[in-house]
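Notes follow the structure.
For this depiction, one protein chain was excluded, whereas all remaining protein chains were kept in their positions.
For clarity, chains are labelled A and B in written order, and residue numbers in each chain start from 1.
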Amino acid sequence: MNYQISIWPLAAVLISLIGSIPIMLSDRSPNLRESWTLLIAFLKVVIVASLLPTVLAGGGFQFTIAEVIPGVPLALRVDAMGMFFALVASSLWFFTSVYSIGYMRSLDEHGQTRYYASFAVAISATLGVAFSANLLTLYLFYEMLSLSTYPLVTHHQDAEARQSGRKYLTYILGTSIGLALPAMLIVYSLAGTLDFKIGGILSGTGASPQTLALVLVLFLFGFAKSGLMPVHGWLPAAMVAPTPVSSFLHGVAVVKVGVFSVLRVIFHIFGPEQLLAVNLGWVITTLASITILVASLVALTQDNLKRRLAYSTIGQLSYMILGAGMLSAVGMTGGLLHIAMHAFGKITLFFCAGAIYVAAGKKYISQMDGLGRRMPITYLAFFFGSLSIIGMPPLGGFISKWNLALGAIESGHLILLVVLLVSSLLNALYFFPIVYRGFFLPAAQGEPEGIKEAPVFCLVPLSVTAACSLILFFWPSVFYRLAQLALGL
Amino acid sequence: MSASNLHVYVMAAPLLTAFFVNLLGRISKVWIAPLTIGSLAFSSFASLIVMGRVIAYGGFSYTVGNWKAPYGIELVVDHLSAVMLVLISLVALTGSISAVKSVFQELPDQEYLFFTLYLILITGLYGLVLTGDAFNLYVLLEITSITTYGLIAMGKGRAPLASFNYIIMGSIGASFYLLGVGYLYLMTGSLNMADIAGMLQTMDGGAAIATSLAFILVGLWVKMAFFPLHGWLPNAYSLAPTGAALVAAPLMTKVTIYLMVRVMFSIYSVDYLFITHPIIQNGIVWVAAVAIICASALALAQRDLKRMLTYIIVAEVGYMVGGIWLVNSTGMTGAVLHIVNDAVMTLCLFLAAAALVYRLGDLNFDNLQGIYRKMPVTMAAFTVGAFAMIGVPPTAGFFSKWYLILGGIEAGQWIYVIALLFSSLINAVLFFRIIEIGYFFKEGEHHGHEKVAEAPLSMQVPLVISAAALIVIGLSTGPLVKTIIKLALPAGF
Partner (left out) sequence: MDQFTALIVAKYNYWIYVTLMMIGFYAMIGKKNLVKKLIGMNIFQTAIILMFVSAGVKQGARIPILDKHHVMEHGVNVAEIVNPLPHVLMLTAIVVSVSVTGVALAILLRIYREYGTLEEDEILEKLEK
């Protein structure tokens, strides 16, 4: 494949990192600060979108930042898989920025400058992960994301935030340093390179199946952002963050970075053929299946809406890893597609949770009886979002789940099909009661009057993302094409 | 001043200035800072030229008083010592800018004494790096140590006691080194390193040579605070005046590790060390692993920022000793690179500590609450230094650790690899504990420091420079290793 040398990938990554400086400098003037945020978010989408046509045509871009280790430069590369993720992340960041303004202003949060600045750094890191040309660069941006999200998770700066921040870092940093780093070093000492290549770099190195299995497991748990059990504990804890953070970072950026890293490793470090040859797919699918089922069951028991969404996320993330672990073309495509479909669905749900909190001050599902009649737009969007996550037509989630199911059949593991079906049922069980309570149950006694829809800054983004979920059912072709290119199909 | 003896001027500048600082500094304090910083700036500039020359033409030497080697005293520059010269110069220069402020606050009316010793200490460090003579090395080792004893004893409270303890330990170390050199001299009749090396290749030294190596190594280990011989270091460096710790902490242990490399490979040979003693080699790597783990664990028990940093220094010594004894080029590259990186990281953290001490007085953890809001620049730089210690890319600390771990994997020393990873995790805990304390507690919740403001500019600038250097060095690791470090490795790697 030919990659043009271009500065644009770097620009796409750095624009928000550099943009964090004017954001910090306009501390005194919130309007100016938010204008900067929106401007940067908009420019970012434009840059990423401008790179899209070349990638769809089978090309790509490359830029080497620095030669740091023999054979492993710090380099950015826009290929199909990176473009796939960058498109999702940058467009959703724009919506989140709009939403943040509504949310943070309504609740009159403190430390907003730090919030916007950290957010800008975090999205830089996310695009950096998407556009990494090799594992080392990916690791760099992965760590940058972990560290830049710490101030966001602990935004409230109280005892609870402190505890959660600790848990967050323990899981995320502990696994990346303790497991992913040695795995990366072993790969480097085996292959002498860390470049992402279709077909993988580990075939032909003569590594024993035991070594491969060890490295695979180290990577699966090392990228703990993907929330594979038992290293998922940080995600529910991180829900103390303000809702835009939970929605974007813990519904899209951070968790998808984890999954993206795992998928990169499976597709472009090991290579599906290599994994098939040594028969390691079952390790991935088993871990993913357990996570899917357990997380869905736990989600049923959660009363705090954000925590329920968090457990739902944990389950859904493992769908993507499950798809990759099937090692069949359709299954892997489904896994990749689910990154996009789930992102649009889940961010809608989180936006709705935040909107409910802004408008009604409620966090617990048991208190949300009758809210749907007062906040119909929010609840409708919530309904769409949950349909997409459950995987019902006519929403985007159906496309990816359909592919996953086909993949399960193609790979011959029918048990995986059962897992998918049971899990979808559980999804329905934990989402529908919320909608039902909202629309059909009477409001509790002594409910304050005058609860109405959240501010328009909150309402517009969640409607748009809900609409996107719908649109993706009818026009998934861009993402579909990118996924196929990424797998070399 | 010709180019071939420029390195002598590097060394002479601070030595001569030391006398002027002492004389003129007595008369008026205004002389002290310009003289000190001026001479170090000159040395930095000259050592950069020396480095350029070494890269272009290779190493060269200067014979003092024109007595030819092996009888005369040689001052040798090769790639490795050029790296060390530049490192010492730049670290000392950056440190001294900040030290001026801190010393004028902590040691009023003793500034000229402090900076006299300070400059002689740096002269001694230059000398250690340059000398090609085993006995001179002993004398210079003692010059650096004696000045450090004096500097540490200038501290408050228990500092004299810590200094005395250091004197006893340091003298044992130096005496062991001298004893080792004595054995070598008895066997070869020479003190010039290159000369001894030539003779050792042809002779079968037997037990006496092995004993000399053992004595020299133990002596240097005491001086570099290699666990379990580290007992003197934490007290000495944490109780010393902040200005003294600023230069002693980044440089002393690192220069001693350089000496170990020099002695091991310029006097003894790779074959002698490793091929004949595989058990000893394995044993030392294991001790290094234990050193890393234990020192990290001890750091966890500290409740004072400066003390915590001193234990981290002890752990880092384990990194480098282990890396050197891995016997492969990757590990050696990592160790040499880590000498550079660790010096800059330690400098950055101690500069931050100096800025905090300047405003807070005492660095007990309780004092640091809410410090991020009050001293944002200082703490931002501190955070960069902390990330480097943890080993977060793209800071310099990540890349030297990369080489060290890779070397461990290549050599099959899994305990060492695990120790390095463990220590990275512990460092993460250590520093995030501080970041958490600094970030969370609101002002006046325990202690009110309403008057605390950002550190003065002359402390902020060196701090920010050192933090930026960590990232710049990290990003230029590739060229740095290719053009300098690889050539600085001892013969046989």
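Note that in this section contacts are C-beta pairs under 8 Å (C-beta built on N, C-alpha and C of every residue); 3 or more make two chains touch, one makes a residue touch a chain.
The model shown is predicted, which means the values in this text are computed figures rather than measured ones.
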item	value
Contact list for the unshown chain, restricted to visible chains	B
Which residue of B:168, B:203, B:300 or B:453 touches the chain not shown here	B:168
Which of B:64, B:179, B:199 or B:297 contacts the chain that the document leaves out	B:179
Contact set of chain B toward the excluded chain (per top definition)	135, 138-139, 142, 145-146, 149-150, 153, 158, 160-161, 163-164, 167-168, 171-172, 174-175, 178-179, 182, 185-186, 191
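By definition in this document, only the chains that are shown with their structure count from here on.
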item	value
CA centroid of chain A to CA centroid of chain B, Å	44
Residues of chain A defined as touching chain B within the complex	65-70, 73-74, 136, 139-140, 143-144, 147, 151, 154, 157, 161-162, 165-166, 169, 173-174, 177-178, 181-182, 185-186, 188-189
Chain B - residues contacting chain A, complex	387, 390-394, 399, 402, 405-406, 409-410, 417, 421, 424-425, 428, 432, 436, 439-440, 442, 474-479
